[in-house]
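Note that one protein chain is taken out, while the other chains of the complex remain in position.
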Amino acid sequence: MNALIFTTILGIIILYLGLTKNKTILAPTAIAGLLVTLFLSFKDWGLSSSFFHEMVIFDNFSVAFNISMIIITIVIFLFGVDYYKMMELHVAEQYSLMIFALVGAFLMTSFSNLIMLFLGIEILSIPLYILAGGKKFSFKSNEASFKYFMLGSFATAFFLFGIALVYGASATFYLPEIKTYIAQFHGNLPPMLLIGLLFIIIGVAFKVAVAPFHFWSPDVYEGSPTLVTAFMATVVKTAGFAAFYRLLGIGLLPLPVPLEKALWVMTGLTLLIGNLVALKQSNFKRLLAYSSIAHSGFIMLAMLSQHSSSASVILYYTFVYSVATVPLFIIFILVKRASNGHDHIAAFQGLYKKKPWIAVFMTILLMSMAGIPPTAGFLAKYQVFVLSISQGYLAISIFAILMAIVGIYYYFNVVREVFTDRDHLEPLVITKLNAGIIIVCGVAVVVMGIFVWHLPI
Amino acid sequence: MNEITSAIQLIPLQHYIILSVTLFSIGMMGVLFRRNIIAILMCLELMFNSANLLLAAFSAYHSDPSGQVFVFFIMIVAAAEVAVGLSIVVMMKRNVESVDINLLNRLKW
Amino acid sequence: MVFLFYFLSAIMVISALLVVFSKSPINNVIYLIICFIAMAGHYILLNAQFLAVVHIIVYTGAIMVLFLFVIMLLNLNKAIIPQKSAAARILAVVTGGLFFLVLIAATRQTFVITPRYAFTSEIGLVANVGKTLFHEFLLPFEISSVLFISAMVGAVMFGKRDHSVGDD
Amino acid sequence: MVEQIPNINLAWLVPAFPLLGFLVTGLANRKLKHNQAGIIASAMVLLSFLVSVVLFFILRASGQNEATVTLFNWISISGMNIPFALLIDHLSLTMMLIVTGVGALIHIYSIGYMHDDERVNSFFAQMNLFTFSMLLLVMGANYLVLFIGWEGVGLCSYLLIGFWFKNPEYNYAARKAFVMNRIGDLGFILGIILLFFTFKTVTFSEIFVQASGFQVGAPVITLITILLLVGAVGKSAQIPLFTWLPDAMAGPTPVSALIHAATMVTAGIYMIARSSILYNLAPLTLNIIIVIGLATAIIAALIGLKQNDIKKVLAYSTVSQLGYMFLALGLGAYSAGVFHVTTHSFFKALLFLGAGSVIHAMGGEQDIRKMGGLRKKMPLTYFTFLAATLAISGIPPFSGFFSKDLILSKAFEHSIILYILALGGALITCFYMFRLLYLVFFGEQRLAGAHPHEAPKVMTIPLIILSVLSVFGGFLNIPSLFNGDSEFITFLQTAVVSKASEELSHSTEIGLILGSLLLLGLVIFLAYRTFVSKSIIPAKDGEPMPFFSKLIANRFYIDEMYTTVFEKPFGYLSDFFYNKVENSLLDPVVDEIGFTTSRVGTLLRKLQQGNMSFYLFAMVAGILLFIIFILIV
Partner (left out) sequence: MIVLVILLIPFITGLLLLLIRNAATIKLMALASAIVNLAATLSLAFSTQASSSYSVSWINFLDINFALGYDGTSLIMLSLTSLLFPFIIMAGMKREQEHPGLLYALILFTQSALIGVFLAQNAFLFYIFWELTLIPLYFILLLWGGEGRRNITFKFFIYTLTGSLFLLFGIIYLYSLTPGLHTTDFSVFSQLNIPANTQVWLFWVLFIAFAIKMPVFPFHTWQPSTYTMAPTQGVMILAGVMTKMGIYGALRFLFPIIPAGVLYWQNTVIILSLIGVIYASVIAFRQTNLKTLIAFSSMAHISLMVAAMFVLNYYALQGLLFQVLSHGITIVALFYVVMLIEEKTGTLELPKMGGIKLLAPYMAILFLLIVLGSVALPLTAGFVGEFLIITGLFQQSIWFALFGGFTMVLGAIYMLYAYQRVMLGEKRPDLENITDLKRIDYIVLIPLITLILVLGIYPQPVFNLVETSVNTMQNLLVPVADVLPSLPL
C-alpha cells in the first residue's frame, strides 16, 4: 500500500518538476522514486495485507507482479533519458502519466473488488490513451491514440455491463463473495451470470490483446511513440495478466465449463492469429505487436491449465518476456534513428557489421522471445507446456508448439537480417547507457534461464 | 412520496433488465452505425448508462447501496473518458480537419 | 407507477434511437439529454435520489455541455460527414438486433434472483450512499483522483497548441 | 586338436612380402629410380613363392593335411568370432603356388613391359597389392578373410584396369569391373552372413564339420550356395556378369595376364572348390552352375570367333575357359576345375604375355587385322605362343589337353548332350585360337612402318618358363589311362571333396579322345585354309556382314542390352528421383507447409483492416459468437 501511495505522489512530483523546464532531472527523479517504490514493495513481501475493507490485497502475488513491473518501468525510464532528449515539450507529463499508469497496474494486480479492477483498468488505460497520442503532430500517433481510446471504451462498456449483470445476481462486487455465490450453482450457471462473467472476462481479455479482441494492439503499437509501445507491451501486459489471473485463477476457480471452453477458443485463436500474422510482418513494431499477441496466447495456456503454479509461471513468463522486449524496442529505436526513420526489419541489416556485440545480444533477446535454450524464454515456454501437458491439454499444447515453431520463424527472420551484410552502412550511435541496458538485459535473459525461480504465489 | 419509494416493488426487475439491454443494444448499434466520432462517443455514453441503470435497478432490488456507489464511480470515469476522448478528437481535428472515423485507417495489416 | 415506468422507458428508447439515427450532432446531443433526463426519472423510481441528482449534474450538466462545446468549437454542427454505406448500416442494425435478442433470450430464462437484504427505500438517500462511499468505498474514491489528474494532464497536453516534433 | 606344425607360422610371410612391396613401392613412389620398383616388387612376389614352396614341403613333411595360422582376432563379439587366420592346406597351397609363381613371372615380365611408363612405380605397387589380396583370398581360413581378398582383388583390378586414367573409357571399364564385382560381392556377403547364422561361424573347417549334419538338398544350404555362387559369378565373369572382363583389357597387358591367369577370375572357382562340401549338399545349385558354365563357355567362345583385338580374343577365351571350369565345378569335379585353373594359368599367362610382347613390338597396335607375318620377326614369341595355343586347344600332350579332357570326360559321364556341347565349345576355342595365331604370325606383315622386334630378355625369359609349364604342366595329373595316378587330383583330395562318380572305361575314354582329336585337327586345318591359304582377313568395322556374324561380332549385343536395361534406366531413375520426387514432391511438400502457413497468415492479416468500423464490428461479432457459444456449450 505504501508503494501505491508513494507512486501516486511520485507522479505528482514529476508533474511539478515539469514546471521547472529542466528535463535532465526528470528521469533521475523518476528512477530514484521508483527505486524507493521497489524497496517499499519488497517490504510488503510476505505480509499479505489487505486494506480498506479488502478493496485491495497486497499479497505475495501482487507484490511479485508489482516488483516485476517496477523493474521494467525503471528500465524503460533509463532509456527515456536518451529517448526524451529529442523531445522538448510534455516530457514531465509523459513520465508522470507512465507512473500513473503504473498505479493503475498496481491496483490491477491487487484488487479484490470488481470496482478496484474497474478503476485499475481505467487508471492504467487513460494515461495510455494519452501517451499513445504523445506525438501530437503525427497522424499515426493520433490514430493510435483514438483507436485505443475508442476500442478501449467500447470494451469497458461491455465490462461494466458484465459487472452489472454479475452484481445483479450476486449483489456484491467482492470477488471472494462472488466466488462463493457461483459455487452454489455447482457449475450449472444461469445464463445471465454466465454472460456477465463473459463480459468481465472480455473486458480484461481486451487489455491483454487476446483474439478476437486484439485488433487494437498492432495498430496502437505501431502508431504510438516507441517507448510507450514498449511500456504497453511489457508493463500493461503484465498488469493485464495479473488482473486476469486474479480474476480467473484466484477469483473464479474452478472455472465454469462454458467459460473455460470459450477461453480455450480464445487461446487457440490468439496463438493462431498472433503467430501467423506476425509471420507476414515486415514492420518491426507490428511484428512485436503480433508477437506480443502470440505471447498472450502462451500465457493464457498457462493460466487455463489451472494449476497451483500457474501464477508463478505467468509471472516468470511475463517478466522474462518484458526483459527481452524492452531492449528490443530500444535497439529498434536506435537503428531507426540511424536509418532515417526506416522501420522495416531490413533496417537491421548490417547491424552485425556495425555493432557486433549489440547484434549478439539482440540475437540472445530474440532467442528468448522465440523460446530457444539457454535463454529464459525457453524455460518460460517450457513451464507453460509443463502445465498444460501435465494437466492433460494435449491437443492445444501440440497446437501451441506448432505455433511456437512459427514464432521461431519470424524471430529468426529478424536475426537473419541482423546478420546480413549491407553495402553502405549508416553510422549507428549507441550511448553507453543504452548499450548498458541492452547488455544487462541480454545477460539477464540468459541468467534467468539458468536460475529459474518458482515463487509461492 | 411513499408511492414513489415503493414503486420499485411494483415494477418487475425483469423490466429493468430488458430496458437496460435495449438501451445497451441501441448504444452498441449506434457505435456501429455512425461515422461521426462525436456521435459514436455519445453512443458509448448510452452504453455506459445502460450499465448504470442496470446497476441502480439491482441495487434497489437488493437494497444494497454499493451498486449505486458503483454507478457514481462509473459516472466519474465516464466523465474523465469523455474529457480525454474529446481532447483527442480536438487534436485529430486539428491534424486532419475531420472527425470521420473511416479516415482512421493508416495503421493496418 | 407502472405507467410512469413505461412512459419513461418509451422516452428513453425513442430518444436513444434518435441519437443513433439523427444525423446532426447537435440534435444528437439534444436527444441524448432527453434520454438522460428520462433516465434520471428512472433513478428516482428506483429510489436512487442521489444518483438522479448526480446524473443530471454530471451528464446533462457537464458531459453533454462538453460535447456541445466541442461541437461548437470544431464547428461540427452540420451533418457534413456522410453516412456509412447502406450495407454497413443494415449490418449494424442487424447486429444490434441480434445482440438484443440474444441478451434478452439469455436474461429472460427462469432464474430467480433473491434480494440480498430486506427491502428498504432508504438506500438511495445521500446519507446512505455517502456512508457507503466514504466508508467502504473510500479507497476507490481517493484513487479516482489519479484518474482525474491523468485525464486532466491528457486534456491539457492534447488541447494545448504547440509545435514540438518528436520523432521516435 | 592337431598339433602345431613347426615353422608353419611362416605362412604370414606369404602375403606379407607383397604387402611390404606395396608399401615400399607405394610410399617411396617418388624416390625410386627406374626399374627399382619393378625389381623390388618382383623380388617380393618371388620371395612369397619361395616361402610357399617351403610351406609346401613343411606341410608335406609334417604329414598333416592342413594347418591354421591365426594372426589376430579381427572381429570378436558375442557369438561371432572371426579371427584373422590363414589356412594352409593342399588347395590353398596349390593356389598360392600358382598365384606367386605365375604372378612372379608376370611381375618380372612387367619390368620390361612397363619400362617406359612414367607411373611405373605406382604400377608395381598396385601389382603387389593385387598379389597380396589374391594371397589373402586363397589363404584365408574363413569366409570373411577370404572376402577381404575377394574385395581386394576387385579394388586392384579397378586400379589397374584404369591405370591409364587419362582415358575416360578405361576409367569406365575399371568402374564397370568394380561395380559388377560388387554386385557379385553383395550376394557373396549375404551368403556369408547366412552361413554365419546357419553354422554360427564362418571358419571353413568348422563349417565343413557341421555341414555333415545337413541333408542333401537342404534349402538353407541351397540358398547359401546360390548366394555364394552369385559372388563367384561376378568374380569369375560368368553369365550374366561377364561383360566386365573383356572390357578389363583396358589395363596394361601384364595386368590382363595377372587378372586372367593367376588371380581374380580364378577366385570364384577357388571359392566354390573350397566350399565343395556345401555344394555337394546342393544339387540344385550344381545344376545351375552347369548351365551357367556351359552357356558361358559356348557364348564366350562364339564371341571370340569374331573379335579382332588380340586381347579381346584372349579375354573371351578366358571367359570361355572359366565356363569350363564352372562346368567342372557343376559336375562336382572340383579338383578337375582347379586343375584346369592351374593349367589355364600357365597357358593364359603365356598367351597374354605373348600378346603383350606382340603389342609391344607393334608399337601398341592391338588389331590383329593389321598384324601378320610376325613369325619370322619374333620367333621366340611365336613358338611360345604356339605352345600356348596348342595347350588351350587341348592338343596332347600339352597341359590343356589333360585338364580339358578331364572335364570333358566328366561331362560325358553326366550326359552325352553336355559332352557334345562342351566339345563344341572346345572346337570353337580351337578355331579362334588358331585364327588368332595365323593372323598374327603368318602371312604378310600388314602394318606399314612397324618394325617388330623381339622383346628384351626380361620379358622373354618369363615367356620361356611359362611355355615350358604350358607344355608340361599337364603331367602334374596324368590320368590312369596313361598309367598315371592322377597325382594332382589326389593331392587336392584332402581339401576338396569331389563328388563320387563312376569312372569311364578306358576304351570309351580312348574313343572320346580320338574322336575329339580328329575334330580338332579338322578345325585347325579349316582355320589354316581360311586364314593362311586364302589369306582371308576379317572384315573391317562397319562392313556388311551376315546376321549371325554381326551378332557375334557385336558380342550378342549384351553390353548394349545392359546399357539399355540397367545403366540408362538407372540414370533415368536417378533423374526421376531427383527431379520428380525430391525436387517436385518431397521438398515442395515441406515448403508447401511453410507457404500454406504463410498464406493463412496473409489471410488473417487481411482481418487487420485498419478500419475502426471494422474493428468494432469484429469485436461485437466476436462477443456475440462467444455469447452464443457459452449458451450452447
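As written, the chains take the letters A, B, C and D, and residue 1 is the first residue of each chain.
To be clear about the criterion, contacts are C-beta pairs under 8 Å (C-beta built on N, C-alpha and C of every residue); 3 or more make two chains touch, one makes a residue touch a chain.
These numbers come from a predicted model, not from an experiment.
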Interface partners of the hidden chain - shown chains only, full complex considered: A, D
Hidden-chain contact residue, picked from the options A:F51, A:W264 or A:Y409: A:Y409
Candidates D:R182, D:K370, D:K499 or D:K550 - the one touching the absent chain: D:R182
Touch residues of chain A, complete complex, unshown partner: 309, 352, 356, 367, 372-374, 378-379, 382-383, 385-386, 389-390, 392, 394, 397-398, 401-402, 404-405, 408-409, 412-413, 416, 419-420, 452, 454
Sites on chain D contacted by the missing partner chain, in the whole complex: 72-80, 144, 147-148, 150-152, 155, 158, 162, 165-168, 171-172, 175, 178-179, 182-183, 185-186, 189-190, 193-194, 196-197, 570-571, 573-575, 577-578, 581-582, 586-587, 590, 594
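Following the convention adopted for this analysis, only the chains that are shown with their structure count from here on.
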For chain B paired with chain C, centre-to-centre distance based on mean C-alpha positions, whole Å: 4
Rounded Å distance between chain A and chain B, as computed from the means of their C-alpha atoms: 28
Overlap residues in chain A, where contacts from two or more other chains coincide: 115, 119, 122, 126, 129-130, 133, 136-137, 146-147, 150, 154, 165, 168, 171-172, 191-192, 194-195, 218-219, 280
Shared interface positions of chain C, touching two or more other chains: 84, 88, 91-92, 95, 99, 103, 106-107, 113, 115-117, 136-137, 140, 144, 147, 151, 154, 157-158
Residues on chain D engaged by chain A in the complex (per definition of touch): 594, 597-598, 600-602, 604-605, 607-608, 610, 612, 615-616, 618-619, 621-623, 626-627, 629-631, 633
Chain C residues within the chain A interface of the complex: 103, 106-107, 109, 111, 113, 115-117, 135-140, 143-144, 146-147, 149-151, 153-154, 156-158, 162-168
In the complex with chain D, residue positions of chain C that touch it: 84, 88, 91-92, 95, 98-99, 102-103, 106
